[in-house]
Every structure is written in C-alpha cells, then in structure tokens.
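Quick one: this structure, given as structure tokens, is what I'll be asking you about.
With one protein chain removed, the remaining protein chains of the complex are shown where they sit.
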Amino acid sequence: MVTACKEIRVRYAETDMMGVTYHANYFVWFETARIHLLKTLGISYKELEKKGYLLPVIECHAQFHKPVTFDDLIVVDTLMESNPGIRFRIDYQITCDGQKTTTGYTTHVFMDEKGQVTRPPKTFLDAVEAHPDGPSTN
Amino acid sequence: MVTACKEIRVRYAETDMMGVTYHANYFVWFETARIHLLKTLGISYKELEKKGYLLPVIECHAQFHKPVTFDDLIVVDTLMESNPGIRFRIDYQITCDGQKTTTGYTTHVFMDEKGQVTRPPKTFLDAVEAHPDGPSTN
Amino acid sequence: MVTACKEIRVRYAETDMMGVTYHANYFVWFETARIHLLKTLGISYKELEKKGYLLPVIECHAQFHKPVTFDDLIVVDTLMESNPGIRFRIDYQITCDGQKTTTGYTTHVFMDEKGQVTRPPKTFLDAVEAHPDGPSTN
Partner (left out) sequence: MVTACKEIRVRYAETDMMGVTYHANYFVWFETARIHLLKTLGISYKELEKKGYLLPVIECHAQFHKPVTFDDLIVVDTLMESNPGIRFRIDYQITCDGQKTTTGYTTHVFMDEKGQVTRPPKTFLDAVEAHPDGPSTN
C-alpha cells in the first residue's frame, strides 16, 4: 500500500451558486493529490509524459458525504496498491476539520503516445514497490 | 423511463495537454444534459431552486471508453427512472460519430434550503410521471 | 469588419457562490464565440491546428456591467478587423434579455508548432477578406 496526504485550499472559482464546491472539481483535487502521491514515490508525472507515457483516467467515481466550501482547508488522503498492473486504481478520501466529506477513486492505464495500452515502465514499478508503507505528509 | 438527448460541442477550454477532454469536464456535460432532460419534462431547475429545492449530486461515476476532443459534436443520452424516490439516479451515455465514448451516472437527493433531505415536490413527481416514454431530441 | 453572433446557455458549473457567473468563465464563452466566428468564415480552427498553426491568446480583457447567471441565454456578438495582421484583436459584447452585460476583447498571434510567431496562412486571410460585412446569426 502506498499512501500520501495533500492539503488543498478551496478556491472561490470552485464553488457554485449552491454555495459549495461544484462536484466535478473534486476530480481536479484528486488529480492534485495523485500527482503528489507520485512525487512522494520519486515519480514526476511530467517526466513520465516526456518519456512517452500517458496515464489517462479510464474510470472515476466520487461520493459526497458533506459539502466543502470556499477557503476550507481540505486534506486528501490517497492510496494506491503497491502492485499496480496494466490497469490500476487510486483511492481518495477527503476530510475537512477532521470530518470525512468525500470518498472516490480513479482508475488508470498506461498508454503510449499512439494511444495504445502499454505496461508501466520499470522505473515506475520499482518506485512503487520500494516505497515504505505508511502515510507521507504534505 | 424518461429520456432525453442533448448535443454539445466540445470547447477548447475543456481539453488538456493530452489533447483530449479532461475527465472532470464530462460531469459538466452530464449537468447540461440533465438540465435539458428536466426541461423536456417541463421542469425548470432554476425555478425549483427559487422555490427552495436543491438537487445536489451525492454520487457520480464515469467510464471513459474513447476520448473526445475539441470541436467534436457529442450526443449525451440521458435516462431517469420514472418513479424517482428520495434519492434517484440519472444515467448518461455519450456518443460521438455514432460511437459510444462515455457512460456514467449521477445520484441526487432533494434538499431544502437548510440542507435537509426532503421529498421531491409534487409538481416534480407529476411531471416525471406524465412524461411519455421515448427519447426527445435536442 | 467581420461579425458573428453566438447564443450560449449559462451552465450551473459556471456560477460561483455569489450566485452569478464566475468572471474567468466569460473568456471560455469568448472562445466559443470566436470559434463560431471563424466557422462562419469557413475556417475550422481544428483544421488550422492540424496544419501546424496555433492561435494563442496573448492578451485578454473583460468589463462586467451586469451579472448573468445559471440558465440565462446569452448572446455573444463578435467582431474582427477584416485586415488581420501578425497580431489581431477580436471584440466581444454579451447581451442577455436585450441588455448589455459584458464587453471584452482577446488579442491573438499566429504561431507555428515551434512557438514562433508566424504570418497568418493565406487561406485564413482570404477567408476573412472574402466575408461580406454584417452579422451572421447563430
């Protein structure tokens, strides 16, 4: 299990006229947390793309337990299996003031630049495997 | 079963550096299609909010089969149970050039202005029930 | 003078907790109207990019006279000089229910794929010049 934890401050732009965060924006926060998770493993997603690997989202899901709103400081806990295959999933849990507000996941595949599904690069697999268990903070 | 169909032209702003639509934006299209579905039933969501009803998304999901990109004309088919309860689900299928690209759903509850879950207004239930089956086009 | 006119329905996602459209989103509507203007000239921006031309925004401006909100049907009037040079400007005016709500402009240059400023392709200049004056509707 590989985990990481990322704090994000909710932007005004991310709210809607209901006075809370518009639901689609949670997936942007998931992205921020996912990129951070990879960084804690020593993996730069930007570098991965430069080497010709893409990591598109092929499925995503979120469940909203409590709303969050402008200026809230949310904590996104992220969790990835330590043995990612061709297709792997990352789980997210958002808390705010210690209360669980949102859970969700994204599923990814590695793709090459032609859009073909491909095996994860060895450096990626090694980095994930080498990572000691337990949370790493923001 | 209540259904509707909405065409949407993909915006440049909705793409990302992968050259295709960023996944979170599909939920905005689902919103557009959902609002359109309600309109075909004679329901203005704007009016619903003015009467004190909110219809937040409490869960959402999407599966991405093929990407779509800038200037594509997508068709969002929407489907709602004709007997919505306290909690109800809307299903979406996006096609582009006749090919299925995306499927997904959103789950909603009716809330009053204090944030309490509430029964759907009778006008809403009547409108859904009265609607003849079959697709209505954009 | 080349002009065009595009109707856009305001999305819920485009509002913020002030209850009106978040200001940054107007630039997305300007984009939609600009792409439409080019189409009325017979120019597909998607094709332009495929041929190696990019048309980035190098400056943008907007002035907000009245807010618009969810489900409003806005009309974006767009105007371009009929003699675009290396750098050219497009002006926008948004009205809603016949009232002017927003004005703005974007300035563009043609760039090649290496990011170098380049002259507009002849097909672009010809299309703009050939266009009869006067508005073309959505």
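Read from first to last, the chains carry the letters A, B and C; within each, the first residue is number 1.
The rule is short, and it goes like this: contacts are C-beta pairs under 8 Å (C-beta built on N, C-alpha and C of every residue); 3 or more make two chains touch, one makes a residue touch a chain.
Note that the structure is a prediction, hence the values are computed from the model and not measured.
Novice: Can you list the shown chains that the hidden chain touches?
Specialist: Per the touch rule above, the missing chain touches A, B, C.
Novice: Where the complex has a chain not shown, which of C:N25, C:T40 or C:T78 is the residue touching it?
Specialist: Final answer for the missing-chain contact: C:N25.
Novice: Out of A:V28, A:I58 or A:M111, which is the one that touches the chain we can't see?
Specialist: Result: among the candidates, A:V28 touches the missing chain.
Novice: Touching residues of subunit A against the unshown chain: what are they?
Specialist: Touch set of subunit A with respect to the missing chain: 9, 11-13, 28, 31-32, 35, 44-46, 70-71.
Novice: Touching the missing chain, which residues of subunit C?
Specialist: Residues in contact with the chain left out: 17-18, 20, 23-25, 27-28, 31, 49, 54, 56-64, 67, 106.
Novice: Mind listing the subunit B residues that contact the chain we can't see here?
Specialist: 12-13, 15-20, 22, 24, 69-70
The rule is simple: only the chains that are shown with their structure count from here on.
Novice: What's the distance between the Cα centroids of subunit A and subunit C, rounded to whole Å?
Specialist: Here the centre of subunit C sits 34 Å away from the centre of subunit A.
Novice: Just curious, how far off is subunit B from subunit A if you go by their C-alpha centres, in Å?
Specialist: 25
Novice: Quick check on subunit A: which residues sit in contact with 2+ other chains?
Specialist: Within subunit A, the residues that touch at least two other chains are 17-18, 20, 24.
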